[in-house]
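Only one protein chain is missing; all other protein chains are in place.
Each chain gets a letter, A and B, in the order it is written, and its residues are counted from 1.
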Amino acid sequence: MIDAILDRKWLASLLFALLLIILWQCMDVFELLPSYVLSPWDILDALVATTVDGTLPLASVQSVLLQLSGFAVGAIAGVVLGLTAGVSRWAEDFIDPVVSLTYPLPKIALFPVVVIWFGYTDFSRALVIATSCFFPVFVNAYAGTRSIEPRLLWVARNADAGKARIFLQVILRAAMPAVSNGIRISLALSFILTYATETLGASAGGLGNMIEDGFNDLQYGPLWAGIVAFAILGLVADRIWGRLSALWTRGQLVEAMGRV
Amino acid sequence: MSEKVIDRVTSTTGQEPSTPSGYRAAESQRRWARRARRTVAVLLPFVVWWTLAEIANNRLFPGPIEVIATLVDVTADGTIWFHAQQTAQRGLTGLAIAVVGGVFLGVGMASVRWMDSVLEPLVSATYPIPKLALFPLLVLALGFGAESKIVMVTLECAYPVILTTYAATRGVDKHYLWLARNVGAGPLARFGIIMRATSTSMVATLRMALPIMLVIMVVTELISESRGLGYLLRRASSDFDPELTMAVVLLLAIVGFVLDRLVVLLGDFVGRWAGKVQL
Partner (left out) sequence: MERAHADDLTEVAAGLTHSLDELSVSVTDLTKVFRRGNREVTALDGVNFTARPGEFVTVLGPSGCGKSTLLHILGGFESASTGSVEVFGKSVTGPGRERGMVFQSATLFPWWTIQRNVAWPLEVGGMGRKASRARADDLLELVGLTGFGDAYPGELSGGMQQRAGIARTLSLEPQVLLMDEPFGALDAQTRELMQEELNRIWQASGTTVVFITHDIYEAVFLGDRVLVMSGRPGRIVADISIDLPRPRGHDVKGSPEFSDYHARLWNLLRDEAIASEFLSRD
């Protein structure tokens, strides 16, 4: 019996998670939880309440718009510059040193600087999110392009393929798994930064602001609703991206881990 | 598409001059040209920044010289040391807990069946959740002090550590472990073998976790604190003191760069210990 459950990893961990949630609910029944830890049931309640009064959907939309705009700009810039640096020595020499010098800087530290110039606006926020999202995508696209199997390029040159074709049909395809991976990391990062930038400074709107307000006014319902919404958004975005990238890296996935 | 684009990956062989001396001259010329381009690449942003600042001539947009001078000032009079030390102390504590705990969990998940079944899907599934959003709860539980930040850093950094350790341990050649069992080595010795075999990927993880640590420290200190570099940033920013704000950013960049180099050095050392040089 236990063996059968342990063999199905998802079932085992699902049961474990369920056990934790039941335990959590029981602790509430016996009043063992501090006031700011709501029980799973109360959290569900808060989610329904904030959805019905419209605050949660509104905040979610605001957050997602901010997150998406910053993420999109950063990721696109990362892909374009990363591929360019991977493919051209000139571009590499100009881009790579600057990136490796600025890479270890926590980009969120730029927020206070940007705020001096542009105030606590969504523009400032998106700018910082974009800057942060740029780096993982760039680094992965660059490395993915550089580590392409040289024999594959020989095969292409043997067929007399032109440079544009080699770029589009060979280099880009070969770099795709690495690029997808970089984008996945940036996607997770973009939610962290959305929360951080929305929490800082007044009247931001969005889920970060909702959590912050809940914290300040001791309104634990909205506080938890905001946290759960962030978790769901992060998970859903990751799943969507995972599915999408599996579509165009299909053969490479097969190569890496067998039949999919 | 321009001539230069794609050159580095499509031409595996350049036109080689046939005489050795001609080849060497061309080679060294190429090397110098690269070095020159790379130097220009590093200096160019500073020059552009300086020029823009000169043109703008605005108190809110100081040039690089003012910022560096400010950094030197606050370093010399000691104010920044206190804050830097606070940030480093907490961040590194959280990181250390994450690495030690994460390695044990990762190795455990990879070698104990029930841990694998119960924990691995859970850890993988919760990986993309922005854990930072839990920070207000940590503050409610642990207060505004060091503890909530250390736990936050641990929480965010542990994930990559656990998952890479898990993958690396599972990738350890089974034959090593069979051999160890065969000669009657105990579990401690087997753990030692796993550590040796996975040490390089462990250092790579540390290199991944380090920037996460810095981000979390800065964010949490920006949100709520009366000490640390993040706090200094927030105060300088709300005082409309761009010179100090940028000086702190510069310091953070330097700290991040130095820490990263240290990890690379550690990687060389560990690589030699483990019998392969990587990273």
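Heads up, the rule we're going with is that a contact is a pair of C-beta atoms (placed from the backbone, for glycine too) under 8 Å apart; a residue touches a chain by one contact, two chains touch by 3 or more.
A quick note: this is a predicted structure, and the numbers were derived from the prediction, not measured.
Chemist: May I ask which residue of A:D7, A:D53 or A:E149 touches the chain that does not appear here?
Modeler: Selected residue, touching the omitted chain: A:E149.
Chemist: So that we can see where the missing chain sits, which residues of subunit A does it touch?
Modeler: Here the touching residues of subunit A are 149, 151-152, 154-155, 157-161, 165, 169-170, 173-174, 176, 248-252, 254-256, 258-259.
The rule we apply is simple: only the chains that are shown with their structure count from here on.
Chemist: From the C-alpha centre of subunit A to that of subunit B, how far is it in Å?
Modeler: Computed from C-alpha means, the inter-chain centre distance equals 18 Å.
Chemist: How about subunit A: which of its residues touch subunit B in the complex?
Modeler: The contact residues of subunit A facing subunit B are 5-10, 12-14, 16-17, 34, 36-37, 84, 86-98, 101-113, 115-117, 145-146, 148, 150, 153-154, 157, 163-164, 166-167, 171, 187-188, 191-192, 194-196, 199-200, 207-208, 211-212, 214-215, 223, 226-227, 230-231, 234-235, 237-238.
Chemist: Which positions of subunit B touch subunit A when the two form their complex?
Modeler: That would be residues 1, 4-10, 12, 34, 37-38, 40-42, 44-45, 60-61, 113-114, 116-122, 125, 127-130, 132-134, 136-137, 139-141, 156, 210-211, 214-215, 217-219, 222-223, 229-230, 233-234, 236-237, 240, 242, 245-246, 248-249, 252-253, 256-257, 259-260 of subunit B.
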